[in-house]
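In what follows, a structure is listed as structure tokens, so that the remarks can point back to it.
A single protein chain has been omitted; all remaining protein chains appear in their positions.
First chain written, first letter: the chains are A, B and C, and each begins at residue 1.
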Amino acid sequence: MVAQNVFFAILAILMIVSALKVVTTKNIVHAALWLVLVLAGVAGQFLLLGAEFVGVTQILVYIGAVIVLLLFGVMLTKASIGHEENINMPNRVLPAVIGTLMFAVMSYSIIDSYRGEELPKETVTSAAMVSDSIFSDFIIPFEAVSVLLLAALIGAVVIARKEPA
Amino acid sequence: MIELLALNPSWWQETFLIKVPIGLLAVLLPAGTIVYLYLFKAISFMQSRLGPMEAGPYGSLQLLAEVGKWLQKEDIFPSKADKFVFAAAPFVVLMSTFLLVVVLPAGPDALFVDLDAGIYLAMAVSSVSVIGILMAGWSSANKYSLLGGIRAAGQLIAYELPLILAVVGVVIQAGTMNMQGIVLAQAEGEIFGWGGIGNPFILTQFIGFFIFMIAVQAELTQAPFDMPVAESELVTGYLTEYSGIRFLLFFIGEFASAGVFSAIAAVLFFGGWYVPGIDAGSQVFNVIGPLVLATKTMLIAFLIFWFRFTFPRFREDQLQRLAWKFLIPLSLANIAITGVLKVAV
Amino acid sequence: MSQLPGILKGLKVTFRTMIKTLFPGGLLKPIPKPSEGALTVQYPHVKEAPPARARGVIALHEGNCTACMLCARECPDWCIYIEGHKELAPPRREGGKPRQVNALDRFDIDFSLCMFCGICVEVCPFDALFWTPEYEFSELKLADMLHDKERLGEWMETVPDFEEYEDGSEQKVRKVPR
Partner (left out) sequence: MSVSTESEQLAYIASQAADARVNVEVETDEGMTLNLGPQHPATHGTLRIVAKLDGEKVVAAEPIMGYMHRGYEKLTEVRTYPQVTTLINRIDWLGSFANEVPFILAAEQLMEVEAPPRAQWIRTILFELSRIANVCLFLGDMAVQVGATTPVFYAFRDREFVLNQIERVTGGRFHPNFDRIGGLKDDLPKGWIEETRGALDRMKSFCDEMEELVLGNEIFQARTRNIGVIPGDIALSYGLSGANLRASGVDWDIRRDANVGLVYDQVDWKVWTHPDGDSFARFWVRLQETREACNIIDQLLGTIPSGPIMAKVPRIIKVPAGEAYVATENPLGEMGYYVVSKGDLTPFRVKIRSASFSNMSITPWVLKDVFVPDIISILASLYFILGDIDR
């Protein structure tokens, strides 16, 4: 499975570069567009793992909806073309530390739990398998998440709605 | 997917020498035919005129002449534009179109990738073109472009939902998201126990088809949903600053996706490459399948252009209302009814 | 669904026009002949025939012109240039006195200025100027739009006869000098 590794490496480098660009670029729209590349890379990784349903969902939800809404909002609030000066956060040390810690914890836990174990190479998770597991093993978390999302939706509507003056 | 990525020489040869050229042809040929037959000719006839007549017999080479003209034009960048984003936007739109065709089956074996979540992938990549349009609108440094881009994004998000929900009805009835599976489900289906013509889903999913075509019309920003490119007010919306080859790319993107969406509609609702009377597993379909699919595609594409040149356009708020208050509830009802009938029958 | 009818009617209109254009012989003779059904003509191949009165270009019948300058004076944008001189012509009858006639040296119309109002043709008292429906006289250079009297004289061949009048008219049909 050389090809898989090569593609993984290509995608990973692409994602790291894009992710760095997201935080270093001086233009907020560019940041959002670099984020598209990061998310596309994630989708590509899912496809490489044979989880095509998740990969496609990644494209549909993150690229097709989340980023579009992000860009939409950014452009509606007059994102100017060219560099913006005051786009960096003044106290960025703390988030950097937290980010590093998060990264360390997550990589430790992943490496620790899968140590020596290799992911199965030939499995392809089909949509049917995904839906079967969602509606049998994970039915309660699934329903809980949907109720949570509904609550968030209603909350957003309530906040966004202007009081009639 | 895995076996596709297995590195052996035959795979590279297959991809770059066969699949990529055929994929390009599969996108560009229908697009060219649609532009010539409908945009140039049928519309002209609807307007009591002849359309292009000079380039080639009956103007059939007109499109090539137009492409030649576009290629010669200067590649203009507005001085205040965001150059990189401006340059990249058409490619994003085009990429979304070309990825759409990947999952389209044209015969039992004549297809590019047999993805399990085929139609799902098609819906997903079709939503990527919004990003290209937003990029184009924002980077042009033009108020009309920005307004057009934002309108386009709002419209495409709104109509993505009915588009997907309309497909869900078909998926429920076919029991699979695989495009090939959907064709076979129609070929082997039966209407009231009679399998003479299979069971094209247009007969049971006509509401879905109705919603699908409206949503496609909106996705393609064709009239009556062409508010984002409204010529009479926004000049041409996000396309205003584009010229030459980049405009050509947008143009190809627009009409190629018209072709691909028509083909998807043909697969979902009209049985794709299948014609009644021949066994669905027969190898004949690898030869005549693409032709059958092309014919069905053309018939559906005619609808798109017929609507486009008959109707005035909706206002932005009206088309949002149509999507959210009419199409989405209707498609949800369609899904519910389909689901109930699927379980009950 | 009260929305449907108006929308469907519109679709019907466009479709009907398409069929009419494609099959001018009606659906009973479904032979596509759009070049007959369409109301446009392919201009350089097919020429339109404007009516006899159409104001295409001005023709000059040189023999009738006396260089009286009426047209040049009445022209609203002064695009007619006339030069002439008096000369003696042989007498009409044997033994008579030689006549004095006005000879035309220059009669130019600058069609890049002309508004095609027709006042010059109308005021000409000697039937020297005529409209012809000919319309193909465009040039690559603006300066070439200045037609001299030879060029204007050539148009004379294309001048059609005056049309008969509708019943109840008291106008007399004029003759074009040939």
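General remarks:
Rule of thumb we're sticking to: a contact is a pair of C-beta atoms (placed from the backbone, for glycine too) under 8 Å apart; a residue touches a chain by one contact, two chains touch by 3 or more.
Small disclaimer: the values here were computed from a predicted structure and weren't measured.
Put simply, the hidden chain is in touch with B, C once you look at the whole complex. When the omitted chain is restored, the residue from B:83, B:143 or B:325 that touches it is B:143. Only one residue from C:69, C:89 or C:115 touches the chain missing from this view: C:115. Those residues of chain C that touch the chain absent from the view are 3, 5-7, 9-10, 12-14, 17, 39, 50-55, 74, 76, 115-119, 122, 131, 163-171.
Interface residues of chain B facing the missing partner chain: 43, 46-49, 143, 147, 223-224, 226-227, 230-233, 235, 308-318.
Following the convention adopted for this analysis, only the chains that are shown with their structure count from here on.
Centre to centre, using the average C-alpha position, chain A and chain B are separated by 27 Å.
If you average the Cα atoms of chain A and of chain C, the two centres end up 73 Å apart. Per-chain CA centroids place chain B at a distance of 52 Å from chain C. Listed in rising order, the residues of chain B touching chain C in the complex are 42, 44-50, 53, 306-307, 309-311. Across the complex, chain C meets chain B through its residues 7, 10-11, 13-15, 17-18, 20-22, 34-35, 37-40, 42.
Of all residues in chain A, only 2-4, 7, 27, 29-30, 33, 36, 47-48, 50, 52-53, 56-57, 59-60, 63-65, 67-69, 71-72, 75-76, 79, 81-82, 121-122, 124, 126-128 touch chain B in the complex they form.
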